[in-house]
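Heads up, one of the protein chains got dropped from this complex, but the rest are sitting where they should.
Now for subunit A:
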Amino acid sequence: MSEVAMVVNGRKVSGAVEDRTLLVHYLREHLGLTGTHVGCDTSQCGACVVHMDGKAIKSCSILAAQASGADIVTIEGLADGADLHPVQAAFKEHHGLQCGFCTPGMIMAATDMIRRHPEGLDEATVRAELEGNICRCTGYHNIVKAILAASKTMAKAGKGKTKKAA
């Protein structure tokens, strides 16, 4: 057993887990955060994507013990109370989901993608960046639309903030 401690969605958590416990199982079964999904269990589908220290990672491919000490954000940590995160809002607005199973991973991947491309995104980049996330319903069109829209909204909001600060 390992004693793990980390910050999840801004809250300090700790507990004893078997060393072989995957981060996704720690989140889902120990912390009850079932928004992060296990889709393929072979590290391909991306339904389990969370942010670790600000970067998108697959929580099914890392042990909870490896992630001990890290700052984790899951899909439950994105919204600001009742206000959806701009990426969540864009997925809703553009119908970027059907069954919704892949959506938590898609949204965590999308927020990471937008962060890494402050210069803005185009369709080809979004499609290439979705390499690690599989959706079996939508055919991706509306997911791509949603991410492009969210990227624009967030760029505008970012500029607004700078202006205010100035």
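The rule is short, and it goes like this: a contact is a pair of C-beta atoms (placed from the backbone, for glycine too) under 8 Å apart; a residue touches a chain by one contact, two chains touch by 3 or more; residues count from 1.
Definition applied: contacts and distances are computed from a predicted model.
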| item | value |
| --- | --- |
| Choices "Outer membrane lipoprotein-sorting protein", "Heavy metal response regulator transcription factor", "Heme exporter protein B" or "Xanthine dehydrogenase family protein subunit M" - which one is the UniProt name of the chain not shown | "Xanthine dehydrogenase family protein subunit M" |
| Residue touching the undisplayed chain, where the options are A:8, A:27 or A:56 | A:56 |
| Full-complex contact with the absent chain, from A:6, A:27 or A:109 | A:109 |
| Those residues of subunit A which, in the complete complex, touch the missing chain | 2, 18-20, 22, 41-43, 46, 49, 52, 55-58, 60-63, 65-66, 68, 109, 112-113, 116, 129, 131-133 |
